[in-house]
Structures are given as C-alpha cells and as structure tokens.
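Omission of a single protein chain aside, the complex is shown with its protein chains in their original locations.
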C-alpha cells in the first residue's frame, strides 16, 4: 500500500501512520520526496483496509497495490476455473449457449422455445418466472407457476435451467428446482441475496450491474464465493453510458480484461446489452470472437406479442441462423459451440 | 402515444396497430408523412404500455406522451406533498437537516454525535446498523445492537431516527423501531424490498441509484406508493459518470427538475455525493440554494478512526460551522433551517 | 415533427404554433389528448428546425420524426457507399487493415513498421506527424519531417497513408501529401477544420469523439460531405464512461447501428478503444465479427521505447499473429482481409 501525504505535511504527520503500519505487522517505508511525503507498507496490505487510512486529514491518497478480492482473483489460482451446471461446463473450449424467453408466459410458449433452441444447439434454457420490472404496473412474471413450467420444459428437452431470483424469501424454493440461479443486474449489490444464494451451493450466473466497475463485480462474486460457493459465472450485459441509442452500452472489452483478472468464466448477454433486435446477431458474434465463455440470448416464438422485452428477443428461426454463424466464428478462434 | 414506423412501411403495416389501439378504447390517428408513417393514440395511453408496440418489427420508435408514474406525478396533484416523520416535516419552508455517523459504532459514539448535532440544530439522526459494504471482508454494522443504540440516542435527544434496511427479513423488526426507513442507492431497484417497506406505512427515504434516471427513481417511488405508503422522500446522492476525482457526481440539477415532475420532497446527501470531506460544506450550501427540501450529512466524533467512510464524515465542530452557513443561505432564499 | 405542450396549455397556446407550421408550407395537426395537447407537422420537418419551437414556453418537448442528417443518411441512399483511398476500398467485402505507429519517430522506425505490416497483409499505413497531446510538455510529433518520412515509407512499400491534421493552417500542406486525412476524436467537432478538409476532396477518416452520440458523429460527417466531399470513413475508437479500467469504453454496438443509419463505411480502432496492449487482439477480432469495414491497429517496432502511447502498440510479431486470426474470423462471416 502506498500512502501519499498532502503537500505541507511533515515527519510528525507521517509518524502515527508509520506506527499503525508497524503495529499491524507490516514493514513501513518512509519516502520523503521533493514535494510530498510518500509512505509505503510492505506485506499483506489487506490487513490495513480496516484502518481506513484515507480518513486521516493529512492523507491525500491511498493506493492499494493488491486487489481486494481474493477468492475470485486470478493471481491466487493459476488455472481458469470451470463451473459445471448439470452436464454443461463453462470455462472450457466449448462455449455453452443459453437461450430462452425473457419471461415464461405459458406451457406452450416455453415448450416451443425449449424444443427450438435445443434443436439449434443451445446448451441451457433461460426463462424468467419472477421478473424485476421498472414499473409496478407491468407484468411481474408467472412466479411459482413459471418455475413449474420451466421444470416441464427441462424434463421434455433435457436442457438445464437458469432463472432469476429476486428475493431472499424465494431462495430455497428456487434452489430446489433450478440448475443455476441468475442474479440480475439490479441486484448485483443486493448483498443479502448474494449471501443467501451463496449458502445454497447452487451455481450462480452473476450479471454485472449497469454502473459496476470490474472491482465491484468481483467483490459481488466474492460475497457468493465467501459463502463457500465457488460456482460463479460472470455476465457482461451492458453498462449505462451517455449513449442512449442502445438500451445499454455493451462493454465487450471487459471480457478479456476479466479473464486476466479472475479465473471465473465470463459470458455475454447481447440481448440486454443492446436492447435492439437487429444488433443481437453482430454482437453475439463479436462476443464469441472476443473470447466469451458463453453467450445468453433471448428467444421467443412470437416476439411481437411477448409480455416483456419483445424488442430484444429473436425468433427461433433467427436464433437458428445466428447459432450457425457463431459456430463458424468459434471455429475460427479454435473453440466450438 | 406516438408510434413512428420504419421507412418503407405502408398502410398495411399500420393497420393492425391502429386496430390494437382501437380495441383498447383509444382513438387511433393515421399520419402518413413524406418519408415515414406516424401513428397517434389519443386517450389514456398507459393502457397501451402492456401492448409492447415497440416489439413490432415495422416500428422504429414508440414515444409516450404521458409519464408512466401516476402516484408520484405532479401532474395529478397540484400541491407539493409533505412527509411527516415524528415531529419533523419534509416539504415545507423549513428545511430539515439529518445528521449522524455512517455506522453506529458504540453507545458512546452515537450518543456523542446525537447530542452534538441536536445542539447544532439538526432535526433528525441518521446511523447505519446494517451496512451494505462492497467488500464481504469489511465491517458490516452492529446490526440489532446498532438498532438498540439508535433507540437509546433517540430517547436521550428526542431526535427521530432514519436507518437503512437491506433485507426483507429485517423489515418488520426495523419498522417497529425506526421513524423512517432508508433505502440505499444499491437497493433502489430491489423491488421486493420496496414493496415490503411500502406495506409497513413507515416513511421511506429513497436514495437514487448511481445509474438511475429520473423516471427510474420515480418508478421506484411508485412501488412504495402503490403499496399504499405515500410517505416517500427522494434523495439525490450522486451518480456514476466518467469523472472519478469525486466518489460520485452530485447531480444537483435533479432537485428542481424533480420538483417540477413530482410532488414528493427531495433532499440531498453531499457526503456520498462527493465522498470528499472538503467538498461537503460547499455542496451542502449549494443544495440549500438549489431548493432542496432537506440535507443529510454524515457526522462522526472522530472521522479519522471511523469504522466506515471516515473520509466523508465531518467532525461535530465542522458540522456546527456548516449549519450556521446553511441557515444564512436558507434565509437568503426565503427558507429556514 | 411532434410537439407536446405542457399540461395546462390550451387551444390558444397551440394556435400560434399551428400557424407557424402552416406558414412553412407543412400541414399542421391538432391533437388534444386527455391530459396534454399534441401537435403534429406533416411534410419535410427539417424546414422547421430553424423555428426553434423548443424555445416556446408552453412547449414541453419537440420530437423530430426525421433525422437531421441528409447526406450521411442511409434512408436517402439505398446502397452502402464505398470510399476509395488510392487502391484501397472501404465498404466492400474485403476489410482493409490500417497499421502503423502512433507517432512517426524516425526513418528507420517508420520504414521498419511499414515493411513489416505490409508483409503481414495490412492495406494502409498510419503514423502521426502532428500529435495532439494532452500535455504541452509531451512530444508533439516530428511535424513536417514526419510527413516527409511517411512519404518515404509509402514509396518504399506502396501502402497508402493516413495521417492526422490538427490545424486549418496545415490542411493544404498535408492534402498535397497524404492519401487520407485523419480527424482525431478531440477535433470531431472542430467545425472549421471539418469544412477545410471537406474542401480538399481528400478522403477523411473521421474518429468519433469521446462524448459523441451517433447523431453528433453523423452531423460531423455532414460538415465534410456538405463541403462536397463524400469520401468519409467513420471510426469508433472508444467513448468515455464511468469505467476506468480501460482507457476508453469501446462501443462496438455502434458499428452495426451506424450501418443501419448511414451508408458510410465504419471502421474500429481497438488501440485507442482499449488503451491496453493485451486487449487489442480480442477486440480486433470482435470488431471483424461485428461487421466492421476496417480495423486500425497501432504497431511499433519497439513499443517499450515508443515516444507516445507505447502501452497500446503491438510489436510487428504480435500484429502478424493477430492478422492471421482476423483473416480466419473474416472468412467465418463471409468476408476477407
């Protein structure tokens, strides 16, 4: 840890800080520069985090050398992790494709989609039973009935299921049914929910919040992992920027960036990432080319009459065409679908 | 509602949309322009929201004329609302000041602060018992013991209390003790939590999420209000922007903007809004000058040794100086503290 | 054009607006809704832009139906445009790769790079002679000597040249030498410069500004095109967002979005777009997969000793490896390099 003191600070300002570092068992370093005093702390600086040295008046800046995340940190684990969900594996050469509707709407709808995406080559089925909607007046999902229908579709097709959990109250119920939890972007820092899904041991698809830095996302993963659940898959789904011609700004660069920083698999959701039907295919291809460990795409048998987010769902036919192209791009970079 | 069709669309594309509008009991309007067809729907367009017309392939854009929020909408209520918390009123000429530490740390600490801020003229006491922390390894609050200590401070000083709720599980317990719930920025779209605090009827301080538009914030308020709890106070506390020299970018313009758009009171939190101790006084003064209906400021007896966010807490002495200046600015614009 | 009046406005507020629309030769439409009055104007609404109807007190919002750009607008031109730079064509199935150093530093350096990137398969050479640097104390480019060296490299390799112009004073001098102007991101709205390069007729590589919307970018192109220079190639190079782990946020979605909106070719610069050497290859591959009409990559014989931006330049060896992969991805989507 590097601590820069404000201009005009002197040895006497530095002394208590050096003392605190020493007391924590780290080696303090006093570096009086020409204009400012710099203090270093050698050793496992994470011990110092609770000292809140940035609260001290003479301190201009505190610069950590080490990252605050440990379990998610690639520096502590040489190999990339794999996360297994039923028979699907994230983090290997083969890239799982998750497909399905925004919301489960009826038995016919979910069965139609499930059969179609399975036929096209998807590995997992997605579908919202509990829906987080910006408006309290909008369709809130079929809830328990939605869960039941997802199970029907799984039995019929064999595709493992991922579905979103919104409430701590529902964690046990959903854990008993789903193959993987989805934590939505709006709940990425709902820490109680993260702890609760962590405790179940069920794999978690953790979506990046719209204003989350890489560190925020990895610290959210750390909440799940520190509850003894290492089965976390990260998902880029677009961030908020000044740019409003797309629903969100899909930040594909974070895929390789995360892969340097963490051993966890990283997938991409171009449906939410763009919010524009025409942009889903090019961005799904780009995600594969950028090295994503999975892609999640919304598919609906009749998007024009979907109960939610129809504008960002593909028809089964469009999905079928897209997955063929994704397969070609994957092959071009030495992977497969 | 205005619906713009993509270039090249014709009468036959418009017809089914006109039909849908008619079926909902609204009056459809067909406006073929030189380059594009525009469709209008006259009447209470909120009925159309569930039609998801933006999912239709030939539709370029759907432009609502009316706002999706009703209960929070100023257009439906002529007068500004007031929200009463014990004997404190938000939304009148007198501007309540909420002060207190980031976290409740001990009986001595919270009593010290409570007495000091009361003496200086604060109207309410804040203090976190349950803390949402980015890191699972950081201090998570005193929890139930923190609640108890807040109650002790209230009995001693008479100041009403506001404290944050993180979990649906804690809603009833906290409702039984607190005068006002705080919903933190990270939970602004934790809709289950919003419904739960709505159901209690206890007043709610709703903080704007770091990537929340005005509409997002008012729809979150709508979740609380549609659970029959009209006692919502909105709080600007900074948004995420590219600018990283402050912790957040305090968006003061939203104060008068919200006051045009909603009848709910709007307050400002310059502590989180800046994350820099030196910036809290000027931005607190600016908040008053901009017309805020309240200001919330973090105060700690010894910020350099605070267990959380010490860098954005004022000493009681600095707070005392600040509140005197705020009083002068309030008087300059015809208000009081 | 749709004009929404503020709640409470009446027929008498609408009348003068309807009159103005009529006077411009458009057909006005009066639509009194349940809560608000809406006014429509049928015809070429661009005539109305100068009326500044949004300045009128009773007007809540003005919503244009048509786009303000004409020459760049795809709606007015059915086919995609191609832009020819010497023998290189942008906008066809074959994807040109532009490569070269951030700055021209010496004859040896530019010749080394030029030969290497040509050998690997690049189509054009880039290199800065005049450099826009954030700091006045940083290396500002070799200026005229840099231009001369670019010419030497071009003669030697046959690769056409693109180089940045910073000043109206240099436009003629550079026009006489270069095959293509580069307008940098910081100058995207330097309208005098846009007009000046437009007047030369030399093709222009127009980089998107870090806070430019799609409309801002296309209006900047319109400045060049309305000076009778249709030879504009657009370049996405990253925008400013809250995310600071990369230098910029590469907004790849704008590639297909622009291709729907304009007939102009769109290329991507992953060097500036990420500012991180390790991220250039995955994002270059993603750009190709997303359908970019070109990719521009910084290559330096010895990035560790570059005079500018070494951290985002590839070695010739790394570039050679990358271009082979790009070729494979291009083939996977039916294009070539």
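The chains carry the letters A, B and C, assigned in the order they are written, with residues numbered from 1 in each.
Heads up, the rule we're going with is that a contact is a pair of C-beta atoms (placed from the backbone, for glycine too) under 8 Å apart; a residue touches a chain by one contact, two chains touch by 3 or more.
Everything numeric here is computed off the predicted structure, so don't read it as measured data.
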Which residue of C:63, C:211 or C:331 touches the chain not shown here: C:211
Contact partner of the left-out chain, one of C:7, C:46 or C:80: C:46
Residue among C:22, C:173 or C:305 that touches the chain left out of view: C:305
Chain not shown, touching residues in subunit A: 2, 4, 7, 29, 31-36, 38, 40, 42-44, 63, 65-66, 75, 240-242, 244
Chain not shown, touching residues in subunit B: 211, 213-214, 239-246, 249-257, 260, 273-274, 276, 278-279, 282-283, 285-291, 325, 328-329, 331-333
Chain not shown, touching residues in subunit C: 46, 49-50, 52, 54-57, 68, 132-139, 166-169, 186-187, 189-192, 195, 209-211, 215-216, 219, 222-223, 226, 239-240, 277, 303-311, 313
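Throughout what follows, only the chains that are shown with their structure count from here on.
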Gap in Å, rounded to a whole number, between the CA centres of subunit C and subunit B: 39
Distance between chain centroids, defined by C-alpha means - subunit A, subunit C (Å): 31
Subunit A and subunit B: spacing of chain centres that average the CA atoms, whole Å: 26
Per-residue multi-chain contacts in subunit C, two or more chains: 240-242, 244
